[in-house]
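Here the complex is missing a single protein chain, while all its other protein chains stay put.
On to subunit A.
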Amino acid sequence: MIELKNVRFTHENRSDKPLLNIEQWNVSAGESVFVCGPSGSGKSTLLNLLSGLLTCSEGEVSVLGQRLDQMSSRQRDRFRANNIGYVFQRFNLIPYLNAVENIDLAKSFQSGSGHNSKSGSARTLLTALNISESEWSKPTAQMSVGQQQRVAIARALVNRPSLMIADEPTSSLDEENRDSFLDLLMPLLKAESMSLVFVSHDMSLAHHFSRVEKLSDISGTH
């Protein structure tokens, strides 16, 4: 599913010391991996490498058996749209679009969007994620944070990605919402047998995952 080999990532302006230095790291299909580490330790960089938003200075990055480091930037953009669902801590949605439009926006970047699209329907997903129909046409900026994060899951799932990447998605939620967020997310991933890489500093969530790793164990620089 994911295979990193001899990956080094160096910040442009701090070329002396690599931020990430990963000899070997694998995630197999269907696995849900919890990666923890302090902020600034390179967690987001790791996720951006996996999604192809960043490219590494050296090494091999394979996702779904495809070498991201050998793709053109256009190919990586298309790969990300088709195969990767992304959920952040905040700013997951275009605030002036409503929930349905936000989901349709993600659909519009999938190649072959149209009749032969593999993407699901915004309405089905929103219903499955307990967003009542009266909320669908509101600009998402007017929704509660909990609702916004659920719309974000729907948005991330709509193209039926094989890999879900979550960057501190629960950090802006209170404890109750945090658990319901994960209780909603995990069965959906299982149903589609998606892999999940979930990054957080909050160890109390670790019991939801099939595997827990410290970033310092993955990357040799820490």
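By our rule, a residue touches a chain if its C-beta (ideal position, glycine included) is under 8 Å from a C-beta of that chain, and two chains touch if they have at least 3 such contacts; residues count from 1.
One rule holds for everything that comes next: contacts and distances are computed from a predicted model.
A single chain of the complex does not appear, and UniProt lists its protein name as "Peptide ABC transporter permease", one of "Peptide ABC transporter permease", "NADH-quinone oxidoreductase subunit M", "Sulfur-oxidizing protein SoxZ" or "Stage V sporulation protein AB".
Considering A:N6, A:N26 or A:S73, the position touching the chain not shown turns out to be A:S73 (whole complex).
The omitted chain makes contact with just one of the residues A:L54, A:A99, A:L126 or A:I153: A:L54. Although one chain is not drawn, the whole complex shows that of A:I22, A:A106 or A:L173 it is A:A106 that touches it. By the touch criterion stated above, the residues of subunit A touching the omitted chain are 48, 51, 53-57, 73-74, 77-78, 80-82, 86, 88, 90-97, 101, 104-106, 108-110.
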